[in-house]
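The complex is shown incomplete by one protein chain, all other protein chains being positioned as in the whole.
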Amino acid sequence: MLQLNGIFPPLPTSFNSDESVSQKHIRRNIEYLNSFDLRGYLILGSNGELVMLTHEEKIRVMQAAREAIPQEKLMLAGTGCESTRETILLSKEAAKAGADAVMVLNPSYYKGQISNSALVAHYHAVADASEVPVVIYNMPANTGLDMTAADILAIADHSNIIGLKDSGGNVAKMADIIYKAGKDFQVLAGSAGFLLPALSVGAVGGVLALANIAPGHCLDIYNVFSDGNMNKARELQQKIITLNAAVTRNWGVPALKAAMDHLGMYGGPCRKPLQPISDDIKKKLLQLL
Amino acid sequence: MLQLNGIFPPLPTSFNSDESVSQKHIRRNIEYLNSFDLRGYLILGSNGELVMLTHEEKIRVMQAAREAIPQEKLMLAGTGCESTRETILLSKEAAKAGADAVMVLNPSYYKGQISNSALVAHYHAVADASEVPVVIYNMPANTGLDMTAADILAIADHSNIIGLKDSGGNVAKMADIIYKAGKDFQVLAGSAGFLLPALSVGAVGGVLALANIAPGHCLDIYNVFSDGNMNKARELQQKIITLNAAVTRNWGVPALKAAMDHLGMYGGPCRKPLQPISDDIKKKLLQLL
Amino acid sequence: MLQLNGIFPPLPTSFNSDESVSQKHIRRNIEYLNSFDLRGYLILGSNGELVMLTHEEKIRVMQAAREAIPQEKLMLAGTGCESTRETILLSKEAAKAGADAVMVLNPSYYKGQISNSALVAHYHAVADASEVPVVIYNMPANTGLDMTAADILAIADHSNIIGLKDSGGNVAKMADIIYKAGKDFQVLAGSAGFLLPALSVGAVGGVLALANIAPGHCLDIYNVFSDGNMNKARELQQKIITLNAAVTRNWGVPALKAAMDHLGMYGGPCRKPLQPISDDIKKKLLQLL
Partner (left out) sequence: MLQLNGIFPPLPTSFNSDESVSQKHIRRNIEYLNSFDLRGYLILGSNGELVMLTHEEKIRVMQAAREAIPQEKLMLAGTGCESTRETILLSKEAAKAGADAVMVLNPSYYKGQISNSALVAHYHAVADASEVPVVIYNMPANTGLDMTAADILAIADHSNIIGLKDSGGNVAKMADIIYKAGKDFQVLAGSAGFLLPALSVGAVGGVLALANIAPGHCLDIYNVFSDGNMNKARELQQKIITLNAAVTRNWGVPALKAAMDHLGMYGGPCRKPLQPISDDIKKKLLQLL
């Protein structure tokens, strides 16, 4: 089975100044990060501005990324769309482009109708059709829909569904899912803000926006925890909450890209309506860095 | 200026049994509804499964609809996407396909970053680029983001933005917007559940899912109110709350399509993950009809 | 049956500068308002700082108010507490103090356990024990618990429960309740922000914070609507949204009391932790007045 143990940065999608996709900068960012002991990369996640890209652009992002990601590192590709059929189509393209697994955000627009049974049918149809394993992606802050433990466990009952990235931050729920889904189901923390707490209850790693700009620090938490040094792990964890919130919940992808620019990677613009961070916020961000 | 006074059904998008778009059934449904004194039609709204369709499919839906919609009735086309650039592209296509106005749902995925200024920049860029007028579309139950009166008023301050469809149901907010935005800004109730209350504070009409299956009843409320017969209007309004909730909030587009099938129109399937209503719910629905 | 048709101000509880209850100022405010054609008064509602007062203080407020309220005007007294037993005790005291009806806010602290059946049992026990009729009080912005139409209808099915004050602002829900609960169940708008929309669907009046400081304007909306002059009613309704929001949702009881002080009534301090409005907000408030 595909092992997800470790740290994954969810790569932003690089755009040129006219907002067109820059395959070149996608590759360069990956090449820079390849020197760290990361388990792999997520492309086309929330930080990858998945909802801003057309089907064709998503394929081009996958192709560019795979060119730069060495075979020993995993490429997870976000392929969740509102319709089951488009999610299936894109998941097939992901396999073709060399993704090791697809990460599928739940549909959420028709909140009142996205029941447990609708979710199970959706994910199982995707898992049946996908040539690569499926990882569930729960992101309630963006979707406005928080899949319950019961939802996740029902969805997880499929041989081609191997794990969950949970960005909700409810660590008790994560613990419950890990316990009940059994050993073969791998849970990843969806934010560095709760990496250590998630590891403490059995998560196998994390997909962390912060790992784009502080991969070493994120790996340190993971490694120090694995070595059983809880005091050091706690210290490292506590220190990154504020910076992590800055490039996620508080100021979002524009702040993450600004930080990357500052650190010598390529951040570049977001697609509008996402706006560049203000000078005032940039100042605060650089202090945190 | 384009007058929006009156009742608009937000047409479901007709799909064949393999979920492909059926231009034929889109036309037939419109031809049937043309016998009613409706002001026009909204296509590609939430009931039109806008988030389930590709860019190309949306254009085909517009083309089919315009073929069936006579010139004296308005075609409003939903063109809101998460990115400003795709919203602009689609709005241009809508004008080309003969839409009289575009109805633009707000971006919502990056909730934390969709600030007042991001919304204003987004809508004004679309309004600058669009050859036809823009109507704002607020749908918090689906987007998880409720634009405030201050947001709406700031967005409305553009000569090519002529109105608002508000599905949030906060009638006090609607009254405040109507008062402050001035006479040239036209507000439409987004659900039959609060049509009369909205009219009472100055809304000029409604875009009502219920108008697909009970156009006569919806027109009666509108006309009886316009004639000043408040007692009759109240009676008519009270009676439709339950049926309206059934085909909107409670059971959604699948129930609306099932009701259309029952009434001799074409409902057909929704795109998955939306699932057909159960036999038990269908029984309750038919009783309400 | 007790007729609730008309306008009721929910009186703030007057406190001296040491935060002790001032019966004198409670009486004086009522004596001032008696010159208006109000249906009566609500005491010990949210504007009456019900949650800040002890059982004994509440009785003293009721006694003072009744001394000043003439028999032809109604005294509604808020008696809802978290426990059924204390609600019953206080409702008995209210009858003894001369209340014409009690207005019972739902318990809400144990949100997860306040089910439909718990609510019905609670309200029916109170209604069984109360010597005066009971009015249901729904105030989701403060309680964090919005009773559904199904909750209200199940509670309403008791001969001693005669109406509802709904501060939630969901006018479609109000229309549905009015239709299904039948003629003997009287619904009051809980805020001037949606008075006219509520009247348009069959509400019989309102309990309006704004009626403390603009009783004439509130009565005008009610009377003009009753006379069938919808254009004038709409105009009057639109104008008060901003001021109403100022003394309710936005700045709360401290703003209402400041406005009363400004208008020559007695506002005085709130009990802490409620703080006086800042000078900046006071300036904005006076402009609105």
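Lettered A, B and C in written order, each chain numbered from 1.
By definition in this document, a residue touches a chain if its C-beta (ideal position, glycine included) is under 8 Å from a C-beta of that chain, and two chains touch if they have at least 3 such contacts.
As the structure is a computational prediction, the values presented were derived from the model and not from experiment.
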{"item": "Where the missing chain makes contact, among the chains that are shown", "value": "A, C"}
{"item": "Residue, one of C:Val61, C:Ile114 or C:Ala149, that touches the chain absent here", "value": "C:Ile114"}
{"item": "Sole residue of A:Tyr123, A:Phe194 or A:Tyr266 that reaches the chain not shown, by the stated touch rule", "value": "A:Phe194"}
{"item": "Listed residues C:Val132, C:Ile177 or C:Val253, member touching the removed chain", "value": "C:Val253"}
{"item": "Contact set of chain C toward the excluded chain (per top definition)", "value": "19, 46, 51-52, 54-55, 82-86, 107-115, 117-119, 121-122, 125, 141-145, 249-254, 271-275"}
{"item": "Positions on chain A where the hidden chain makes contact", "value": "169-172, 175-176, 178-179, 191, 193-194, 196-202, 228, 230, 233-234, 237-239, 241-242, 244-245"}
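The criterion applied here is as follows: only the chains that are shown with their structure count from here on.
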{"item": "Most centrally placed chain - per-chain CA mean versus overall CA mean", "value": "B"}
{"item": "Intercentroid distance (Cα basis), chain C paired with chain B, Å", "value": "36"}
{"item": "Per-residue overlap in chain C, given as positions that touch at least 2 other chains", "value": "none"}
